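All protein chains of the complex are present and in place, except for one that has been dropped.
For subunit A:
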Amino acid sequence: MKRVMGAALCALLAGGVAFTANAETKLTIATVNNGDMIRMQKLTDDFTSQNPDISLEWVTLEENTLRQRVTTDIATKGGQYDIMTIGTYEVPIWAEKGWLAPLDNLGSDYDVDDLMPAIRAAVSKDDALYAAPFYGESSMMMYRKDLFEKAGIEVNGRLTWDQTLDIAKKLHDPDNGVYGICLRGKAGWGENMALISTMGNAYGARWFDEEWNPTFDGPEWKAALDMYTNILGNYGPPGATSNGFNENLSLFNSGKCGMWIDATVAASFVTNPKESKVADQVAFTEAPCAVTCTGANWLWAWNLGIPMGSQNVEAAQKFIAWATSKEYLELVASKEGWANVPPGTRISLYENPKYLEAAPFADETLLAIDSADPINSTLKPKPYVGVQFAAIPEFQGIGTTVGQQFSAALAGQSTVEEALSAAQASTDRTMRKAGYY
């Protein structure tokens, strides 16, 4: 018995510490499970055939897990990843902390001036790139042409939120399974607060004033939250507080939503007949304005960055240059068609007639991304960078807490005034603790 136990333990320890030594450079890449990312994984033979001395190890994780995992690793200099997929929220914060290696060796043929100015600004610090955008998005309105025609509604120019409310009233027909509008209701800084922040911007609100004081006690936020709870609570699907991007995508693709305001990347899903029952009935327009159109649509990009702890910075830059190049877009187009290339990062893509033909949503996407400016996204001056977020480390916690309070107002558990008051108090407490004032 002793011998058996001993043998088992030895085998275990041997198995535990076993690893393979390899002369080639192995790049470990952490990424999210998005269609564009998965496509990139499938096409990496092209990269490895050009660079036989580099092998790739993919670690695909759910977004929140990825965020927690890469943040822990980069903050502790764990060195587990050579390339990380990070959002436009993380890039400025991590670059400021010196956690990201500058991308200063992407090669002479990497056309950096072809990157969209708004996206490029979002991933740069002092004019140096600290991450390269893989795909970018803004927000816009997707709506059902057939339902609009039936209700006698014409879209001429950019809508206001008041007009959107009127349209939602006309389209709302729950008895026949159609809801006027679908919006994000799930609590979270990247969920409901992404949309509500842009609504706040449209109503002239901002997260913080120039002295970093939260501004939820102002009339702008009140107007925005009143509109949000009214339009979604009365003319949205039941149980909207649990709906995020995917839930609304399912509803819209099943023909349950008259309108949906969300990420521009959704356009390729809702127009894909394999995924959508209403693929041929979808039209697009910009996200609604209110007192202003400044900051009424968000800006986001998934980017590839290199943590300072990586031992393979040179090889990692080679890979990033390949994955975010114009040539990569052509590679995807040749294998999967132009409609499937990662959108929203390169100007040349939106000048390509083949892409414009394959993607009927290209013009609106470009318009939305071009009009989103992370620096000037509010009517009044603000001290932070970001359209639908404030690029400060405390924002994840603040945004999620406020998102929960606003979600409670949507569910009817509190009034709009109570939610705003709670948001003001909790944000003030956090900012005070963090030493902003």
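One rule holds for everything that comes next: a contact is a pair of C-beta atoms (placed from the backbone, for glycine too) under 8 Å apart; a residue touches a chain by one contact, two chains touch by 3 or more; residues count from 1.
In the analysis below, contacts and distances are computed from a predicted model.
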Complex member absent from the view - protein name from UniProt, among "TonB-linked outer membrane protein, SusC/RagA family", "Carbohydrate ABC transporter permease", "LLM family oxidoreductase" or "Phosphoribosylformylglycinamidine synthase subunit PurS": "Carbohydrate ABC transporter permease"
Given A:Gln50, A:Asn246 or A:Asn376, the one touching the chain that is not displayed: A:Asn246
Listed residues A:Glu62, A:Glu210, A:Glu327 or A:Glu351, member touching the removed chain: A:Glu62
Hidden-chain contact residue, picked from the options A:Asp104, A:Asp173, A:Glu275 or A:Glu418: A:Glu275
Those residues of subunit A which, in the complete complex, touch the missing chain: 1-2, 5, 8-9, 12-13, 15-19, 28, 30, 32-35, 38, 41-42, 57-63, 65, 68-69, 72-73, 75-81, 245-246, 249-251, 253-254, 256, 263, 265-266, 269, 274-277
